[in-house]
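Removed from the display is one protein chain of the complex; every other protein chain stays in position.
Letters A, B and C name the chains as they come in the text, with residue numbers starting at 1 for each one.
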Amino acid sequence: MQLETVSIIEHRDYGAGYRLLRLAAPQIAPQVRPGQFVHVRIPRLEASVLRRPFSVFKAENGELTLLYKSVGHGTSVLAVAAPGEIVSLIGPLGNGFPLDLPADRTPVLVAGGYGMAALYLLARRLPQKGVVFAGGRSTQDVLCVEDFEALGWKVHIATQDGSRGVRGLVTGPFDAWLAEHRTNLAPEFFACGPNAMLQEIGARAIAGGWRAWLSVDRHMGCGVGACLTCVVKLQDTDGTWFWARSCKEGPVFEARQIRWNGEDDEA
Amino acid sequence: MQLETVSIIEHRDYGAGYRLLRLAAPQIAPQVRPGQFVHVRIPRLEASVLRRPFSVFKAENGELTLLYKSVGHGTSVLAVAAPGEIVSLIGPLGNGFPLDLPADRTPVLVAGGYGMAALYLLARRLPQKGVVFAGGRSTQDVLCVEDFEALGWKVHIATQDGSRGVRGLVTGPFDAWLAEHRTNLAPEFFACGPNAMLQEIGARAIAGGWRAWLSVDRHMGCGVGACLTCVVKLQDTDGTWFWARSCKEGPVFEARQIRWNGEDDEA
Amino acid sequence: MTTPDISIKLAGIPMKNPVMVASGTFGYGPEYAPLVDLAKLGALVVKGISPEPWRGNPTPRTVEVASGLINAIGLQNPGAEGFLRDYLPFLRKFDVPVIVNIWGRTIEGYAAVAARLSQAEGIAALELNVSCPNIKEGSKSFGSNADMFKRVVAATRAVTKLPLIPKLAPDVFRIGEFARIAEAEGADALAITNSVPAMAIDIETRRPKLANVTGGLSGPAIRPIAVRLVWEAAKAVKIPIIGIGGIYSAADALEFFIAGASAVAVGTANFLEPTTALTVADGLRDYLARHKLGSIHELVGTLAC
Partner (left out) sequence: MTTPDISIKLAGIPMKNPVMVASGTFGYGPEYAPLVDLAKLGALVVKGISPEPWRGNPTPRTVEVASGLINAIGLQNPGAEGFLRDYLPFLRKFDVPVIVNIWGRTIEGYAAVAARLSQAEGIAALELNVSCPNIKEGSKSFGSNADMFKRVVAATRAVTKLPLIPKLAPDVFRIGEFARIAEAEGADALAITNSVPAMAIDIETRRPKLANVTGGLSGPAIRPIAVRLVWEAAKAVKIPIIGIGGIYSAADALEFFIAGASAVAVGTANFLEPTTALTVADGLRDYLARHKLGSIHELVGTLAC
């Protein structure tokens, strides 16, 4: 974990409403593991007191690439930052996905929204190839399919309006695939997306006796474990629960660890 | 007085550390009288709650031109606004300089800093030609001399470091000129600059029996007379004083009206 | 669907919409009249009026800070007679309720100005400024001392039949107490809140940035504090509340309504955008339509928690 002042090399649209932000980050980039994130101080965001967390899409040659969508004030201001501008990063942060997957396991990635960006680095770094399920409301919401295909991964798509892939939720093609392959494959799930999706995938993993690594998206304050903003309820061994910091002990948790609880879960 | 949403036509350096901002303001521009100002909402100034007041340098063909220096946060943010960007103005504001000068009077203009910009429109609109005294710390602080010369006005310069014109305060060449011309000319003074300068010019006018129109620079809140931020002490007929709003009854006052008072005067 | 109804009746005063302009930020009417159609305001609250003319504080009187403004105008005003002579006739020409913010240096002063203004035609209500942190001559304590506060509300109540709207000081820990006192003493509504005692220092000269040393913080910086105060007070009393503090948009205003305000007033925002009150009112209408609510009343105090 480091503080690094980096400069913008490239900043452009990347389709599906996302923008690609490529940064020269010689210190942080080499340290990044899939599923980790960086905490970005957005330049000229005057009245804001927090950084913004973004997963790492690519990390190579001393460069970090992020894919982000303008969803609010901070990301809108970020969207107009120009190449050459200076950005302060803290990273890499969080635990990331486990990479020590037994050789007989098939990685099954499930993503919604920016989850595709977060999971891409995992696909790239995993020794074995696997399969990806991508969901979105419409074809415009499905990100970086081609990047996975270029790695030789098979991508299954579901959109709620049916404009691309199967109509419906991503669990549709996922369940179909699972039914087809559960006898001949040993899957291990990796998911990043809306809570409802994470919960569905987690439930299937628990039911099937597989493991599911879920990257949860919580609002962050400090990003380093100090402020206790980003906490998630985890199961304790004695049947009770305790808080874990998703910026520190997470954002990736195994499905069995998380105690989902409608009341407290942020959107 | 109007609210007008205008767009930036031109925005560039103008020398002496100033920037020129040319705006398409078809409603406000035709109404502007010399010495009036506009209250500018600086785009993207997130954490600021006030507009910024600027004198009008030029107002013609439905366009307004301002000359300003980056002295603080607001003006620094303004400095990066690009042509095409939208700016909200309130104006014209304030009383401005009187233009009904008797034909036998010689207008004598005295300026420090942006005062040159504020007085230029006066020189342009006055029927008779006159003389200008410009002061500054150094040659870099002396603004738009050529503009006055192009109107056929004579410009006398004083700089504190002697890098241009006479060394010293502007009152040096001013006093010399006055001594030379007081018998053959009937001067009327118009001044815009630091308080100390205004006081000096005012004192000379009172002593000599001439009139001096002084444009005072006070911090402004609303700019329209509502908040009572910008008040200046004026002499009352009964020997006491009362507050006048420099945004409404000013910013131009005749020297005899103002009750200077070290304590309360802002820098 | 028909256009949602945002008209209200507050303390008996019919208003076209629930968005007023706050005392001290809109002068006495003529200042912003060239820019804003006064008849479109819910109500116009004029700057604080005292029995006699008052000069207020020396300058500098305001200073900008992060997302806020600190002011120490010191309640400069033309006095009751000056207001009645120079401004009320102008204001009467517009179809808008005029609420006069009043203050005195003594309890008798409050009663005197309330009594005098009650004789005039064209004043819809009196807002009692007990909370301005600027005035040195004692008014300060009216708003932060429960006993003094009670007496000043009672004294003005005794001399006027006009709706009486005490404006509570932003006493962050005791707002409910003050709200209950006001209600018990016969107030018709409450205005919450005034600017928050604050100061800024010029570190180069080591002098205060305001001639008065301290002033009142207003603007977006105090909005979350003001929403909290309104919510607390709304739980404590039944009389309607006018929410004030850092309102710049309909979204800001909506927080106050949901927290329990029946109306709002726009203050410091007028300096940046004089038409804020009108755009807030339009935005409220849009929000109600979008949420299929027939009137603003259906929104007041609906916070789910």
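Just so we're on the same page, contacts are C-beta pairs under 8 Å (C-beta built on N, C-alpha and C of every residue); 3 or more make two chains touch, one makes a residue touch a chain.
Being a predicted model, the structure only gives us computed values, none of them experimental.
Asker: Which of these touches the unseen chain: C:158, C:184 or C:251?
Answerer: Selected residue, touching the omitted chain: C:251.
Asker: Give the residue, chosen from C:28, C:54 or C:287, that touches the chain omitted from the document.
Answerer: C:287
Asker: Please identify which residue in C:35, C:199, C:236 or C:289 touches the non-displayed chain.
Answerer: C:199
Asker: Looking at C:101, C:129, C:144 or C:270, which makes contact with the chain not pictured?
Answerer: Among C:101, C:129, C:144 or C:270, only C:144 touches the chain that is not shown.
Asker: List every residue of chain A that touches the chain not included in the displayed model.
Answerer: Against the left-out chain, chain A lists 1-3, 41, 46-51, 88, 90, 218-219, 221-229, 231, 242-243, 248, 263-266.
Asker: Extract the touching residues of chain C with respect to the undisplayed chain.
Answerer: Touch with the absent chain occurs at residues 65-68, 70, 143-144, 169-174, 196-201, 203, 205-208, 213-214, 217, 220-225, 227-228, 231, 246, 251, 254-255, 258-259, 287, 302-305.
Going forward, only the chains that are shown with their structure count from here on.
Asker: If you count the C-beta pairs in contact for each pair of chains, which pair comes out on top?
Answerer: By number of C-beta pairs in contact, the leading chain pair is B-C.
Asker: Please identify the chain with the largest separation between its CA centroid and the CA centroid of chain C.
Answerer: A
Asker: Centroid from C-alpha atoms only, then distance chain A to chain B, rounded to Å. What do you get?
Answerer: Centre-to-centre distance between chain A and chain B: 57 Å.
Asker: Could you tell me the distance, in whole angstrom, between the mean C-alpha positions of chain B and chain C?
Answerer: Centre separation, chain B to chain C: 36 Å.
Asker: At least two other chains touched by the same residue of chain A: list those residues.
Answerer: 47 - these are the residues of chain A that touch more than one other chain.
Asker: Which positions in chain C touch two or more other chains at once?
Answerer: If we look for residues of chain C contacting two or more partner chains, we find 66-67, 220.
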